[in-house]
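See structure below.
Showing chain A:
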Amino acid sequence: MMIAEYPPEFLIGLVILVIGTIATAFPRPKDYLTRLINLEIPGWGLLLVMLSYNEALALFTFGAISVLSTYIYVRVMQKKAGGAGT
Partner candidate 1 sequence: MLDESFRILIAAVICWLNFMTVDLIFKLPESGGVCGATAIAQEVEKGGGNLNGGFMMGNIVSSPDASAGTLLASCGVFCAGLFGGFFAAVLVYIGNRICYDPGYAGTTGCITATLIVYGATQAGFAASDFIAGMVIAILTIQGISYVHASRLIARLWKVRCRLLRGCR
Partner candidate 2 sequence: MIAIYVCAGIAVYAALRVIFQRNTMRKLPFLNVVSFAVTGMIALLLPHPITIAAAAAYFVGSTLESNAIASTWAGGIKKDE
Partner candidate 3 sequence: MNEFVLVACTILVLIGTTAAMLERDPFNKLISLAVMISGIFPFIIDRGLLDVAIATALIAPLSTIFILMVCRRMPA
């Protein structure tokens, strides 16, 4: 089923991308953890958009880099929390 010549996953991915970007920009409890969890939402939306172009290698790379960057953010947050004395 095509809506306006775009495949459905492209449109759903764009919707998730917009919602997730708004949620990341204005997190409700305003701390780093909520921002990091909300950052996962546009990541999956971007994966869904990239899915509509049928590039397997791009999807592999994106998934791996997404998890690696999450790990780096987590280490940074732990180091920051340890340095602040909490």
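What we mean here is this: contacts are C-beta pairs under 8 Å (C-beta built on N, C-alpha and C of every residue); 3 or more make two chains touch, one makes a residue touch a chain; residues count from 1.
Inclusion criterion for the candidates: all candidates are chains of the complex that A comes from, given by their letters.
The structure displayed is predicted, hence computed values, not measured ones.
Note on this complex: chain A touches candidate 3; the remaining options among 1, 2 or 3 do not touch it here. On chain A, the positions that touch candidate 3 within their shared complex are 1, 8-9, 12, 15-16, 19-20, 22-23, 28-29, 33-34, 36-38, 40-41, 44, 47-48, 51, 54, 56, 59-60, 63-64, 66-67, 70-71, 74, 77-78, 81, 86.
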